[in-house]
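Just one protein chain is left out here, and the rest sit where they should.
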Amino acid sequence: MSTRVGIIVLSGTLDKVMPAFMLGTTAAAMGMEVGMFFSFYGINVLHKDKLKELKVSPVGNPAIPMPFPVPQFFTILPGMVDLTTSMMKKMMKENKVPDIEQLLNQAKDLGVKLFPCNTALQLFGYKKEDLIEGTEKPVGASTFLNFVAAAEKPIVMNF
Amino acid sequence: MSTRVGIIVLSGTLDKVMPAFMLGTTAAAMGMEVGMFFSFYGINVLHKDKLKELKVSPVGNPAIPMPFPVPQFFTILPGMVDLTTSMMKKMMKENKVPDIEQLLNQAKDLGVKLFPCNTALQLFGYKKEDLIEGTEKPVGASTFLNFVAAAEKPIVMNF
Partner (left out) sequence: MSTRVGIIVLSGTLDKVMPAFMLGTTAAAMGMEVGMFFSFYGINVLHKDKLKELKVSPVGNPAIPMPFPVPQFFTILPGMVDLTTSMMKKMMKENKVPDIEQLLNQAKDLGVKLFPCNTALQLFGYKKEDLIEGTEKPVGASTFLNFVAAAEKPIVMNF
């Protein structure tokens, strides 16, 4: 039976975007059809420049592992978002987890459809030209829902 | 084949609640049966007064677009939650995205079932009388799961 995996990416932080792609590429490698819908902050993943600025924040996330004990109070200080971000990137690299650009390329190679949400483009004031190559054309939620629900076994994940 | 979309709303911030309703109403407009289950902070969406106080926070979200560059440190200052919230509401309005009250009404008009979680009501100390009109009666998770799983093609989304 045909299985389709629809992945909704609303978050623009690396600790959500990375797992979204890891599950999406895994599903595609297993032979499932995969479509990813990027809306709200998630639209940044498909934006040429913003893609490079995706971060992780330690603020409000008491579960984040820090290289040394950091009282919650200090997580708000200048530099802490960059510290957490570079720490996570280093952790990924040391463990040979692909980075976000590599995951994007893997997704495209595996035929994962990347749907930019046109409402999100509008809200953020982004243009089609701002998007990376290889995405579908911008669509509304109905196109994404149609894609998923057309399968005999639709699966949706949110990040 | 019958498709049912179950939407679980655990968040009480506008940047999660708005997409939940946008996807829910779109699915309903496409002819799918939609049920939304409001639990944890999400129960505030169905609360007469709290509904009007839903906010967006810039804190701990380095992906949020700000009208001017704001160091993470300043996001915690008094007034910043209100600033981000009114900024997002303005952005929505300018782009003719319906506001939360309009989305709620659209959902009801389209026959979307709104299930308040009775554990959440208990936890927050809310009464049935505090809820807006037109919701289902408060239920447990099993009623919601039954609703979704009864379909031939169940789809669940989380916000």
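Per-chain residue numbering starts at 1, and chain names A and B are given in the order in which the chains are listed.
One rule holds for everything that comes next: a contact is a pair of C-beta atoms (placed from the backbone, for glycine too) under 8 Å apart; a residue touches a chain by one contact, two chains touch by 3 or more.
Computed from a predicted structure; not experimentally measured.
**Student:** May I ask which residue of B:28, B:54, B:88 or B:114 touches the chain that does not appear here?
**Tutor:** Once the missing chain is taken into account, the touching residue is B:54.
**Student:** Kindly state which of the options A:97, A:110 or A:132 is in contact with the chain not pictured.
**Tutor:** A:97
**Student:** At which residues does chain A meet the chain that is not included here?
**Tutor:** Interface residues of chain A facing the absent chain: 1, 3, 15-16, 19, 22-23, 26-27, 29-30, 32, 59-65, 71-73, 75-76, 91-92, 95, 97, 153, 155-159.
**Student:** For review purposes, identify every residue of chain B that touches the missing chain, sorted by number.
**Tutor:** Those residues of chain B that touch the unshown chain are 8, 10-13, 39-41, 44, 54-61, 76-78, 80-81, 119, 122-124, 140-142, 145-146, 148-149, 152-156, 158.
Simple rule for what comes next: only the chains that are shown with their structure count from here on.
**Student:** Provide the C-alpha centroid distance between chain A and chain B, rounded to the nearest whole angstrom.
**Tutor:** 21
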